[in-house]
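Shown here: the complex without one of its protein chains, the others still in place.
The first chain written gets the first letter, and so on, giving A, B, C and D; residue counts start at 1 in each chain.
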Amino acid sequence: MRALGRPSTTIPLLLSLILIPLTLGMTFWWTPEDIDQGLSQKIFYLHVPIALASYAAFGYGAVCAALYLWKRTDDWDLRSYVGVHSGTIFGTLVLLTGPIWAKASWGVWWNWGDKQLNVFLILFLYYCAYFMLRFSLDEGERRRAASAVFVLLGVGLIPLSFLAVRIAETLIHPSVFTTTGAAMPSSFLLTFLVGLAGMLSLMALLMAIELRGKRAALRVLELQRRARGEDA
Amino acid sequence: MIRPALAIARVKLVLELRRREVLFAMLLFIAATIVIVHFALSGAGAGGERAAAGMLWAAVVFTAVLGLLRTFAAESEDGALDALLLAPIDRAAIWFGAALAQLGFLIVVEVIAVPVWWLLFFQHGGPRILPLVGALVLADVGIALVGTLAAALALGARTRDVLLPVLVLPLLIPLVLAGVTATYGAFGEESDVLRPLGFLALYDLVFAALAWGTSEHLLGD
Amino acid sequence: MIRPALAIARVKLVLELRRREVLFAMLLFIAATIVIVHFALSGAGAGGERAAAGMLWAAVVFTAVLGLLRTFAAESEDGALDALLLAPIDRAAIWFGAALAQLGFLIVVEVIAVPVWWLLFFQHGGPRILPLVGALVLADVGIALVGTLAAALALGARTRDVLLPVLVLPLLIPLVLAGVTATYGAFGEESDVLRPLGFLALYDLVFAALAWGTSEHLLGD
Amino acid sequence: MDAPAVSLSACSKRFGDRLALRKATLTVAPGETIVLLGPNGAGKSTLLRLVAGLLRPTAGSAQIGNAEACSAPRSLRAGLAYAGHRAQLYRGLTARENLGLHARLHRLTDLDIDAALDGVGLADRADERIDGFSRGMLQRLALARAIAHAPGLLLLDEPASGLDAAGRLLLDGVLMDGLGQRTQLIASHDHELPARLGVRTVHLAGGRLA
Partner (left out) sequence: MDAPAVSLSACSKRFGDRLALRKATLTVAPGETIVLLGPNGAGKSTLLRLVAGLLRPTAGSAQIGNAEACSAPRSLRAGLAYAGHRAQLYRGLTARENLGLHARLHRLTDLDIDAALDGVGLADRADERIDGFSRGMLQRLALARAIAHAPGLLLLDEPASGLDAAGRLLLDGVLMDGLGQRTQLIASHDHELPARLGVRTVHLAGGRLA
């Protein structure tokens, strides 16, 4: 377990502390207000980086799951779990900030006609199911393997969902709402990128803390067992 | 790999067909779904064809989930799964055999359900047969592959019956979308029925590959 | 009669719901179901309210069939049914306990599902609550009574009359149709919501009486 | 004189084409203990299940007390215990919950579950779900359940199977204690059991009482 190294918390912590306030500052005092959407557009700098960070976390979880199945080292299982967990936490935030934005700009909480929303909903349900699976199995090798396999199936599901929604576009009535125009002022883009970096650092921090916690809990259990005279 | 899988699939189908009640429960379920949805949408006056397509696919998916709940039931009952795990065959063959049986089961149900559906909704006209059958078969393959995989994952779980639908349904959403789209296409409404059919084939391939790659880890402790 | 039935119902619910994740799983399950049905029917462009009502009832039936398939699963597993048959209680209490558990299960599912359904489809407006809840509860009672009866018949009649449960199960369709009608009524679309509710109540009474009368012969050899 | 505790008269049981029990006639006096011997498939389990009322005779009658076993009134069933090949327990419950359900169904308000579990050596496993129990532990729990409500008629089908040496001693103790106290009908493949208990044996073969 040690061989896999200790995830650093200091670097992501420092980066988050700098970048997230910076994003907020840039959002409110630097970028100009959107002409069409006004103040509500500002949630963009929060919403989209969070969404992308959650995808990154799911991806990380899948990589670790594959490594687990290959190496069968418990720590990869922990990492995979932590990845999916953080991704789901951020996903919840997406599902919270998204509807707020939607209400502000479209006037409804949810638009069944929007691809991104639908795909994200499918994925969110899917990763919630991951937790169900994990907690319905008894702790042990089988649970780790089953969790890893399920995460890997998600790798297939994500692109397939996008594709399916695209193909079905004709049947899901096309969105009557126009999205923000493609031309983005450079201040938008820069703020967005800073925001993205901030969210990724926050994500890394979250995962490092959780991984440490989980490892410590395992270590405590191990010590308790040893104290009871059991070594396995 | 193929021969043991066929042997297992055969046994499972024999068992299923000897216990008729489950098959009946599914047919009933299909009938009920079609009737309810028909009734629910009857007042809406909207495109009858599209509603009919949706109905068919909703019924197919939920019937499949009901069938999946029983996938490894016979094996858990008396420890028969142990015997399969001990046999000198790949673990993939166990999963593949179960998937084949599930596919057979779905096809049996659809051979009965689709004509009923047709009779109820299309006294004249109706979708082109070939694309519809193609879409159903491709979707059945996907459902069987993915569903059996999920059933294998959920095998040791204590709350298996609640868990399995939760695992399977999100995985099947893209399949349903493509299936419905293909059925619309089969009505001649949309020009290209080939894109959704292609998607279904792709879906089957992707999950077959994923299942294949992970099948060693699916069953057993 | 009541006390043993309650004891049995409690055990069965404990077995189903012991783990708190089960509730969460149900929430997910309902959400996935609604999404699938929504996608399947989204092209139909049907009247929102009617489609919503149909969706709710389709989900209820599906969940009920899912639950009913398992009604006596825990008892058959290790011969626990023998212990119940041997206990100094009426056989009706066994069936009644199972029906209560089934009712509890359905109600728990709906307590989660209906608010989700409501949020998704009616951000403003929506059906009147009282008739809707009334229809659901009455229908749940009917489903639990008839469904458990069918399951008990299937259990006792292992050898021969597999057909009997199949005859009983279609009886659920009128129940659901009345439920959908009552839900329309609750939207204020139809004038009288009372007629379907009355029908549901009558249905429950008739089958309670029938089940009561036959319960001695339901289980065991 | 008392009515016989158990009486079979020309009792037959058919499963499909197979006659599992052929016109068995047997009377067991109250307080008597009988060991049922016979080869595999002889019909021992079928006989016990008929007496327990779990099966209905195809022909003839199986009575406990003065009632037909399969429709015995609740008062008679309250004094009956049957432990068969299957454990008759809910796999998803703990040992304590299983006995608790039994107590509630039998209205045993004052059953000391801890003592009952202790009696079969399961005191420290009371709150574990029984699907983690070993074969012998399940058998012990089934035994504890069978005697929990102090039955007057105890039907045991190969109660020693899966038990270790200590468990078999414990079982012998239970059976000894019951001698003369209650009617006991025990199916077994242990040919020394009748001698150990000093009781009558009944032989079954091919569904026929010998």
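The rule is short, and it goes like this: contacts are C-beta pairs under 8 Å (C-beta built on N, C-alpha and C of every residue); 3 or more make two chains touch, one makes a residue touch a chain.
In this text the structure is predicted, and so the values were computed from the model without any measurement.
Peer 1: Going by the touch rule at the top, give the shown chains the omitted chain contacts.
Peer 2: Among the chains that are shown, those touched by the missing chain are A, B, D.
Peer 1: Tell me which of D:32, D:97 or D:158 is the one touching the absent chain.
Peer 2: D:158
Peer 1: Using the touch definition up top, pick the residue from D:85, D:107 or D:208 that touches the left-out chain.
Peer 2: D:85
Peer 1: Which listed residue, B:2, B:83, B:116 or B:194, touches the chain dropped from view?
Peer 2: Spelled out, the listed residue whose C-beta touches the missing chain is B:83.
Peer 1: Tell me, which residues in subunit B touch the chain that this view leaves out?
Peer 2: For subunit B, the residues touching the absent chain are 3-4, 7-8, 11, 14-15, 18-19, 74-75, 77-80, 82-90, 220-221.
Peer 1: For subunit D, which residues touch the unseen chain?
Peer 2: Looking at subunit D, the ones touching the missing chain are residues 15-16, 18, 38-42, 45, 85, 121, 132-137, 139-140, 158, 161-168, 189, 191.
Peer 1: Would you write out the residues of subunit A that touch the absent chain, in ascending order?
Peer 2: The missing chain touches subunit A at positions 138-142, 230-232.
As a convention for this text, only the chains that are shown with their structure count from here on.
Peer 1: What whole-Å value do you get for the distance between subunit B and subunit D if each is reduced to the mean of its CA atoms?
Peer 2: Here the centre of subunit D sits 45 Å away from the centre of subunit B.
Peer 1: If you average the Cα atoms of subunit A and of subunit D to get two centres, how far apart are those centres in Å?
Peer 2: 59
Peer 1: Could you please state the distance in Å, as a whole number, between where the Cα atoms of subunit C are centred and where those of subunit D are centred?
Peer 2: Going by mean C-alpha positions, subunit C sits 37 Å from subunit D.
Peer 1: So which bits of subunit B are touching at least two other chains?
Peer 2: Those would be 50, 158-159, 163, 166, 169-170, 173, 177, 180, 184.
Peer 1: What are the residue numbers in subunit D that touch two or more other chains?
Peer 2: Where subunit D meets two or more other chains at a single residue, that happens at 92.
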